[in-house]
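Have a look at this one.
Not every chain is included here, but those present sit where they belong.
All chains are identified by letter, namely A and B, in their written order; residue positions are counted from 1 within each chain.
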Amino acid sequence: MIISMKLHSSKEEIDQVCERIRDFGYKIHAIEGEERVVIGAVGVGDVTACLESVEAMPQVEKAVRISAPYKFVSKEFHTERSRIRVNGCEIGGDEFIVMAGPCSVESENQIMRAAEGVAACGAKLLRGGAFKPRTSPYDFQGLETEGLKLLAKAKRATGLAIITEVMSDRDVSLVAEYADVLQIGARNMQNFALLKTLGKCGRAVLLKRGMSSTIRELLMSAEYIVAHGNPNVILCERGIRTFETATRNTCDIAAVAVLDELTHLPVILDPSHATGKRSLVPALCRAAVAIGADGLLVEVHPWPEKAVSDGAQSLDLSQFRKMMHDLQPYLDLWKESRVTPATAAV
Amino acid sequence: MIISMKLHSSKEEIDQVCERIRDFGYKIHAIEGEERVVIGAVGVGDVTACLESVEAMPQVEKAVRISAPYKFVSKEFHTERSRIRVNGCEIGGDEFIVMAGPCSVESENQIMRAAEGVAACGAKLLRGGAFKPRTSPYDFQGLETEGLKLLAKAKRATGLAIITEVMSDRDVSLVAEYADVLQIGARNMQNFALLKTLGKCGRAVLLKRGMSSTIRELLMSAEYIVAHGNPNVILCERGIRTFETATRNTCDIAAVAVLDELTHLPVILDPSHATGKRSLVPALCRAAVAIGADGLLVEVHPWPEKAVSDGAQSLDLSQFRKMMHDLQPYLDLWKESRVTPATAAV
């Protein structure tokens, strides 16, 4: 920790702050500058509690932690890339993984056509929401258990693994019966009751970044799940909320590269929510592959104009096929760089 | 709805869109401009589904709804101000209501001192978290049931009503046993499972605005609670997330005035989270009273430097006393304007 005192603090005030820090088990190095005193504190203790306490003291200008607040998910302590096995494929490994399917499970016909279509183009997981978080109470809320059963049927027919959202800690065990990967939506990234329950379920978790969450907060939420017992967490960048309205969200593509420096967990991109617009999806997918994401989560619907949700950002099956085809040369480059990683450039 | 077609759409394409809209039960008015065709749709139908469907059609440029997506919480349909009775006082009525207390319930001594102190200065509700949403899994998570019991004890001793946070639908009935008002934190504003459960509990709810939620989304979340059966919702502005780092959040003070135009629900301000800095709290409180909020939610701790959370933004008891004293002339003006409201100026 670095604690910066206010200008003109007295010796007595500085001593009080130092004593407080020592009470938390830290060693002190006070630095007297021309204008003010800065205190460095090192050691092992309850950093957050110490920071909170010191910041509340009247003569303290600012208190800043130096070490990262997460451990399990940090690359500093676990340098090798995590590989998460799901239904015979590996996320974070040597294959780029595409997860695709409709926003919501709507009917047997819809989900079966979607599953067959995306499987034929190389997707490894089928997405589809049975529990739907909707801004309005009057909108379609999902088929719930009925939807989960339809996903299971699609899995049996196609061999695709299933990824589907869970919105409440109450539903975790139910959804885990049917899903291979439990998806946590952006609005629930800091639903800590849910995160703790996920720590104890036996399923991989795909954790979407909250729409106004920092990268650090995303990692802290992943840390919750891992610290509670579940190391199989996949991170997902899906766009953040900014002032720009030309796209539904602003895709923070650099977050993929930042996360690659900070964590060993796999990172995938959701170009559908990031843009909200079907015509932009293929371009974003190319960028995601080129920047080194581990996979994609793409909305695909057999008949987007009939979708009950997110139709405008869903590809239809022929558009998805074309996109996967056009993506192939980029996937080849991805594969090459993954198998023989460049020696770090910078 | 207003649907704007892309440039150079053919007559056939326009007809397809019109037909789709009619299928949802709307009447059509197509307007042929110099450059493009715009379609107006009026009637009663499933607006969201229709918009979703039409927006997914390839020749549609944009589809916009005109009517507000909420009904129960709208001032258009219920012009009189809602008054929410809690433990003998009324929020949204003729008294400005101050809710105060520590971030977390930490110990009996702490919560009793806080309760006595804020009661003596005119607060009507005691705040204090028993369940704590914390960014890090390693931080203090609250005393849980033990904390609820301490709040109940403080209520018996002081007569203050209790407001405390609930983080999961699982805990709603437990917390409702002890609390007069259930607080929903910013991170849970769109935890729809939780919102639905709150609709069925018998307690008033204080709904905090999400840190990147629009005013419209806040109203939609309130609509969830009301539509599921609970009309006693209090809204709370607590700052939004922006690029500015001088304050913990950016207090959107105008939201109080905007909400006053849009909804009959009471609106209060949380100056502690909005600023994150004790020294700014009194100034924000004056602004909240002057702009016409219905109350305040203020963090007060008997010994802020010993607080396990939010010490830097907590007033101590003597600071709170001074603030309440200095606020009095503003409260007198508030009272006057509330009892004899000015005829609308503009």
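In this text, contacts are C-beta pairs under 8 Å (C-beta built on N, C-alpha and C of every residue); 3 or more make two chains touch, one makes a residue touch a chain.
All values reported here derive from a predicted model rather than from experimental measurement.
J.: 2 identical chains shown; how many in the complete assembly?
T.: This structure file describes a complex of 4 copies of one sequence.
Basically, only the chains that are shown with their structure count from here on.
J.: What whole-number Å value describes the gap between the mean CA coordinates of chain A and chain B?
T.: Measuring from centre to centre gives 27 Å for this pair.
J.: Mind pulling up the chain B residues that touch chain A in the complex?
T.: 20, 48-49, 52-57, 69-70, 133-140, 167-171, 187-188, 190-194, 196, 210-212, 217, 220, 223-224, 227-228, 241, 278, 304-312, 314
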